[in-house]
Each structure stands twice: as C-alpha cells, then as structure tokens.
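Only a single protein chain was left out; the remaining protein chains are all shown in position.
Should a chain be cited, it is by its letter among A and B, assigned in written order, with residues numbered from 1 in that chain.
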Amino acid sequence: MNMTTDTHNPVPDAVPVLRVHNLSVTFDTYKGPVHVLHDVSFDIFPGEILGVVGESGAGKSMTGSAVTGLIEAPGRISAGTVELRGLRIDTLQGEDLRRIRGKRIGTIFQDPLTSLNPVYTVGDHLVETIRTHLPVSEKEAEARALALLEEVEIPHAKERMSQYPHQFSGGMRQRVAIALALCAEPELIIADEPTTALDVSVQAQIIALLRKVCKERGAAAMLITHDMGVIAETADRVMVMYHGRVLETGAVRQVLDAPRDPYTQVLMAAIPSVHQRVERLPVPEVGGGAVAKAVPWTPKPVDAAAAQARPLVEVKHLCKEYDLSNGWLARLLAREDKKILKASDDVSFNIRKGTTFGLVGESGSGKSTVARMIAGLTPPTSGQILFDGVDKWSPAANTVAMRRRFQMIFQDPYASLNPRWTVEQLIAEPLVVLGLTSGPAETAERVQEALRRVRMKPDDAKKYPHQFSGGQRQRIAVARALASKPEFIICDEPTSALDVSVQAQVLNLMRDLQDEFGLTYLLISHNLAVIRHMCDDIGVMQRGKLVEVGESQAVLDDPQHQYTKDLMHAIPDIAHVH
Amino acid sequence: MTESVKQDVALPTGWKASDSPVKRAFAKSRLVQVAAGVLALLVLATVFAPLLSLHNPFDPSNLDLMDAFTAPWSQGMGEMFYPLGADDQGRDVYSAILYGLRMSVFVGVAAVALSLIIGVPLGLIAGYAGGWFDTLLMRIADVQLTFPVILVALLIFGIARGLLPEGYRDDMAVFVIIVAIGLSDWVQYARTVRGAVMVEKQKDYVLAAQLIGRSQTAILTKHILPNMLAPILVIATISFAHAIVAESTLSYLGVGLPPTAPSLGTLIRIGQSFLFSGEWWILLFPSLVLLALALSVNLVGDWLRDALNPKLQ
Partner (left out) sequence: MLVHLLRRLGQSVLVLLAVSLVSFMVFRHIGDPTISLLGEDATLEERTALVEELGFNKSVPMQYLSYVGKVVQGDLGISYRLKRPVADVIAERLPATLELAMTAAVLALLIGIVLGVYTAIKKDGWLSRAIMTVSLVGVSLPTFLIGIGLIYVFAVELRWLPSFGRGETVKIGGWETGFLTSSGWAALIMPAITLGFYNMTLIMRLVRAEMLEVLRSDYIRFGRARGLHEKSLYFGHALRNTLIPVITIAGLQIGSLIAFAIVTETVFQWPGVGLLFISSVQGVDVPLIAAYLMFIALLYVVINLFVDFLYVLVDPRLRKK
C-alpha cells in the first residue's frame, strides 16, 4: 500500500484549520502494544469538507477521537502532531483541552438516541453548552438555542425546546446533535458516522443540512463514514483509510473515477450500484492485483415452460395486526398512540422458481414481518401463503418434508448462531432434526461439504462462533442454511451488518450457489443497491403496504409510485457528485 | 449496526478469542486467589470434619465437665489438649467449630439447591412462554419479595412449630430451615433466568431452531439453558453467601439449628452469654470462622460476577 500524497489544494496559501502530521495511536493491551493508527497525515482548510472513508477497523473513528483528545486508556497518541490553526492540541491537558472542545471543535456522534441525556430537555442541553463557552445570560442563551434549532430546521422550535430526547424521532435528534455541535461557533466540525443509524430518506436530509451549515459558516468539517455515497454527495475531498493507514487523499471526483491506489480501485468497484447490475462484485484483496472491473449482468435465457410454471411462492392478501392497546407504558411511548398496528396490510406478490425476489423498504415498513410470516415463524392475521401450491399455515404444511424445503439467513451474524454451540453442531442441527442423515459419520461429512461450499476450512468445524469475524459468521450461517439442501431461502438483511468487501464476498457466494443449485431467494433489505444487484423482481413496502411491485429493472429505472421515486432520489449515490 | 461492523477486523479489545477472560482475571487478582484458597480450605474442613476434629463434641459421652472453660491452647484437667479452649460443657471449641461449619455449609448448599430447583425451571418457562403464567409468577414473586428472608423463614418456622409435636422439633429443625431459606430465595433465580431468557428469546438462533421445527422443550433445554449458566452461577454464589448469613442469623435468634446439632450461628449465640464473664474464646473463634466463610464466598462471587459480565469485556 503506497501512501499517495494529496495533490489537491484549493487555496495554496490558506492556513489549514486542522493539520494532522504523522499521527500514530497505540493501544497498550496485556499482550503488548497494538498499533491502531500509523503515520496519518492530512489537512483541512476553512470551508471545506474532508470525507474520511474506510471499512471497519480502518481507524477513521480513532482519528476523529485523537483530534479531540477523546481516546480512552489504554490507548494513547504515540507519535505525530495535531495542530488547530497553528496551536498544538495533542499535548493539551485538563482545562486547556476542555476549552478547545465544543468551542473550537464541534463533534457529532453516530447514535442520536444515546448521545443525548434522557433526563435533560433539549433546551437544557443547548443552554448548558452555550453558557459553558460563551459569557451570556440565561435569557440570551435561550434565544441563541432557539435560533440554532431553527437553523437546523426543527419545526415548532419553541415548544420543542422543553421536550425530552425520547419525544423526538431519530432524524430530529440528530438535528439537535448538530445544533449542539454548532453552539459555540466552532471552526472545525467532526461528524462520526452521523447518518449510519438513520433511515435512507432521513439520511439525505441530514447530509444536506450538514453541508449547508458548514458552507454557511465557513467551518472546516471532517466527515467520517463507511458509506461512499454519503461522501460523494457531501464532501469536497476524501481520504481513504485501511487498517490504520491512509491509502489515498484527493478530490472526491478524482478518487471515485480514477483512484490511484489499487485497493481503493477495487473498493470502489465492490460497492453495488443502484443504477447498474453486474455479474459478480469484485472483491478487494490486500496487496492489489484483484479484478478491477466488473462484468455487466446479462439475463439468462428463460425457457417457455419455466415462464408458464406456477410460481414457487404465492403471497395473497397477507395481513398482520398487532394489538398494542394494553401495552406497557414504555411500549406506548415508543410507538405512536395507535391501538392496532398494521405491520402488514394486504400484501400480495409472487416469487418465480429459481429467481430472487427483493422486498425493500425502510425501518417499520413491515418487510421483516412479511418474511417471518412466509418462513412460518409468525402467524398471519389473515391472508394466504402458498408454497408450491400448499398453504404454508395449514396442517398439511407442518411436515418434515415441507420444512426441508425452506431455510433462512438472518441479519445479525452475532445473534443467529448459538454462542455455546460449535460450528459443527450448528450446521448439523438442521440435518439431524429434519432426518436427512443416517448417522454421525454422514452428518460430519455433510458438515464438511457445507463448509467447503462457503470456502471455509475443515477445522473451523470444531471452533466456536466468537472465534470468527462477522463476515465469516455470516458464511457459517449460509452453510447452515444450505446444509439441508433447501429449495427456497429467505435472507433477512444478510449483509447489512457487514463491510463492503465482506458484503461483496457473501453476495457473490449467494449468486454462485443460486446458479449451481437453482435456489430461489427472498431477499429483504433496505439497501436499494444490494437489491438491484441481486434481485430479478422487487416489491417496495411502505408502512405495511406494498406500494409497487414488478421486475427490478423496470421498477428501479422507471418508478411509478411516489414513494419509490422519493427513495431512489434520496439514495446517496456515488454517481451523483454535486 | 456499526458495533458489529467494527468487529470484523481484530480491534484491540484486549483479549484474543481463544483466551478465557475468566482465567485471566483470576490470575490478576491476588485477593481473589487468597479468597478462593480460604474457601477451598473451609470446604475441605467441612467434608473431613470427623477426621479433623479431636472428638465429637455433641456426643455427651465424650465430654468431661471438669474441662469446662479451659482457656485456648492449654491442657484440660485430664489428657485432652484444647487448641481453642473449651466451653461451659467441656466441649472442644475447635471440634465444635468444625461440626458447626459442616452444618452451616450443608444448610447453605441445600438451600441453594432447593432455590435452584424451584426458581430456574419457573424462570425458564415464564420467560419463554410469557402470557398468563409469566404474569402470575411475577405477581407471586412481587408478593414474596415484600417479605425479607428473615421474616419468611420466621413465619415458616412458626408454622412448623405450631404444627409439629414437641419432640420432633429439634430433629426437623434442619429441614425446616433449609425449606425456609430455599423458599425465600427462589425468586432471585426465577427473575434473573426469566430476564435472561427474554433476551435470548429474541435472538435469531432461536428463530433458526423454530424454523426447522424443534419443539419448545428442545429449544429451552438445548439452546437457551446453556446460555443461562453464567448468570445462574453468579446468582448461586451470591445466594450461597446470603444463605449462610441467613442461617446463622436465624440460629442466633434461636429459631434455627438447636444446640444439639448446632451451626456456627448457634455457637455464637451460646458464646454471647459468656462474653461479659470473660470467656471470650467461646464467642470469638466461631465468629471469625463465620466471617471468613462469608467473606471468601462473597469475594469469589463478586469477582465471578465481574469476570462473567459481557459488558465489561
């Protein structure tokens, strides 16, 4: 990996607001020092937004923490300097450091729910921060707080000042967090994954707000995220990090279109695009030399018989209602004041054999509920699900033969594998319970076969889940799903918790297996790009209703329903640079 | 979401996947090692009490009244040597402590076992099935929690006393006290297990098992129960310490084990009457042993709780 020097400098003579030079951070663990950041150097100039992008473990959050001096023991800055307009801030302690924070550097964290103190009102938060840094009276501070809330576009700001954080939605809370960061008119704003915990449509608004606020105030900003699309929409320059090192820095358009570093090249290519479908995603390998360009997808020829055949899965007027009227106090507060929640409202669609059907929507859209009903885990309130002509919820479907044909892959690779079982036991369970093997010898053989298919090692069978990374665990989950050789697999957000490169691996694997075994998938996701890449047909869900359904190319290229149009518009996409 | 994303590459969380954090924490703390050592010693003393003691102090034929009130580390009137002195009946304090320790530990273990047997299954079912069973159980637990151990134990003792004929009271005392303490502590187990089950129930591996059609019982025993072992172990240790203290308190109050088969608490009760007259050893040594027992159990339990706490890892 070469460290490519930054060649783009907007105003050659301007003094950078933030200058980081050869910064290294080390953690003193009981096994010796672990180096988390190596020789990180970059500048941010007034009025510009620097995006810091990389996968997990790249060290991007660590860099942000190092600048504000928030690295906690046993971590420490082991080398390098951090200068804020010429003043060295990495050596500051105590009161000096405190004065910098908030006043000259504003920070925004990822999760707005836990970032705010639940027993303080929004007004309390703002007034306290303002008065800590500016010598103003209580009244003046309140006036300023009000102005800030209006600037971040919170409607009815005056009433909302005296409300508590739990009374705001996620997007609103993040706006409050932004307002808090701006309280004392800082010169530098550091935003650490500010939109990752938000829905796609809200994400777009927050990104736009951040950009507006920075540009209007002429503040420098450091935007840390793993989402390249967000960078493309918001940042001026971008710094790509990997394993604690800086790979490449430059103007956003240039790094996106013509990255110099080979890892970056493949990383960019591994991100699925919502506008184009490819055969397989290129997977970045350390050390370069990987496939640079992906082959565009070509549809397989469909024979007439298959086209006329009965769809494998037919969903007819599926409804699921939850009665919340007797809920506990906490539940009543978390949702709106509804008595009956319609998680699914008259949903109907078909899944053809051998294809992938994508169900896409934001949180609360009901897509997971539909998946659970199809899987047989949650009983529907009304409606029918026919699997190969048989009603899934009738007694006829409650046979071992039927259960052999279904499987499911879940979102959270940490919760879907029982931490007390070995990998072997986990993969063997469906085989044994569904009566698919004749004895322990055959079971062991089939477990090994399953592991081979997901490209894992044979002695991985004896290990426990916690000894593997998230991506490996998801592969184990795939192995478990495949072991019983099902026809139909429901995949509930299978790659949402994974890095881009790992996601590419898992999606490629799923496609390979589909081609090899003729599997049918139902893919649930909120990520339209992944849906585009994987699915032949898609259905768009909003608040329990299926608002649009059809062939994925048709729906995504030419959406009919307003919600689909809004969704497509809100996605931060790499192609869209401002 | 980013939490799990962060784990994909080995970040310096401070422990390797194959190391056991429990073993590491043990090696670090000298205090806990000492406590564990003391505990082991006491347990061994319990098991081998008849071998280690000089005579059985509760067999009247062994006692020599002439040796009453012998001072510690001195010889009695006859051949007997009393390392910790003798009490008002000529009983060797050292031997009495060993036998008393045995009773205390026995009652503690039995009470914990009883609480476990009642509380864990109830908690499992309540947490997993929910519904009316869960609500009912929680109401009963609430009602029972209004009354502290001492009160419940006293109540049960009083009832037993009222119902049992005079002669059997001493013999039945052991069982009465085990039932009393066991019945008052089960709630902790039930609640903890119920809470833990409700968390595990939401996890996807339970759904995966339901998907392939495993029965509820199989899921409870094979999938969920193994994940309960850590919290149960922690509760058991703490509750063992509570049981010992509770038993000694009840014996001290005179409603626990009788002087014919005493526990450490009973010995202390006997000893207190001699405090003002100067035979301090009859009170002091049993007190020290009781303190050592309770303290070492608490230290080990405390450390166990921290070592097994996933949030602190």
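In the analysis below, a residue touches a chain if its C-beta (ideal position, glycine included) is under 8 Å from a C-beta of that chain, and two chains touch if they have at least 3 such contacts.
Keep in mind the model is a prediction, meaning the values are calculated, not measured.
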### Query
Which one touches the absent chain: A:H35, A:R76 or A:R98?
A:R98
## Note on the structure
Sole touch to the unshown chain from B:A126, B:I235, B:A294 or B:A307: residue B:A294
#### Entry: Touching residue (missing chain; options B:V47, B:L151, B:V199 or B:L229)
B:L151
#### Entry: Of A:E83, A:E128 or A:E424, the one touching the omitted chain in the full complex
A:E128
### Query
Of the residues listed, A:T114, A:S169, A:Q276 or A:S363, which one is in contact with the missing chain?
A:T114
### Query
For subunit B, which residues lie in contact with the unshown chain of the complex?
139, 142-143, 146-148, 150-151, 154-155, 157-159, 161-163, 241, 245, 248-249, 252-255, 265, 268, 272, 275-276, 283, 287, 290-291, 294-295, 297-299, 302
### Summary
Residues on subunit A facing the left-out chain by the touch rule are 68, 70, 98-103, 106-107, 109, 111, 114-121, 128-129, 132-133, 164, 166-167, 177, 180-181, 183-184, 329-330, 332-333, 337
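Just so we're on the same page, only the chains that are shown with their structure count from here on.
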### Summary
Whole-angstrom distance, CA centroid of subunit A to CA centroid of subunit B, is 48
### Summary
Seen from subunit B, its contact residues with subunit A in the complex are 1-2, 4-12, 14-18, 24, 202-205, 207-214, 223, 226-227
### Message
Quick check on the complex: what are the subunit A residues that touch subunit B?
### Response
27, 29-31, 34, 36, 55-57, 74-75, 110, 193, 196-197, 226, 243, 372, 375-377, 398, 400, 403, 406-408, 410-421, 429-430, 433-434, 466-467, 469-471, 480, 484, 496-499, 502
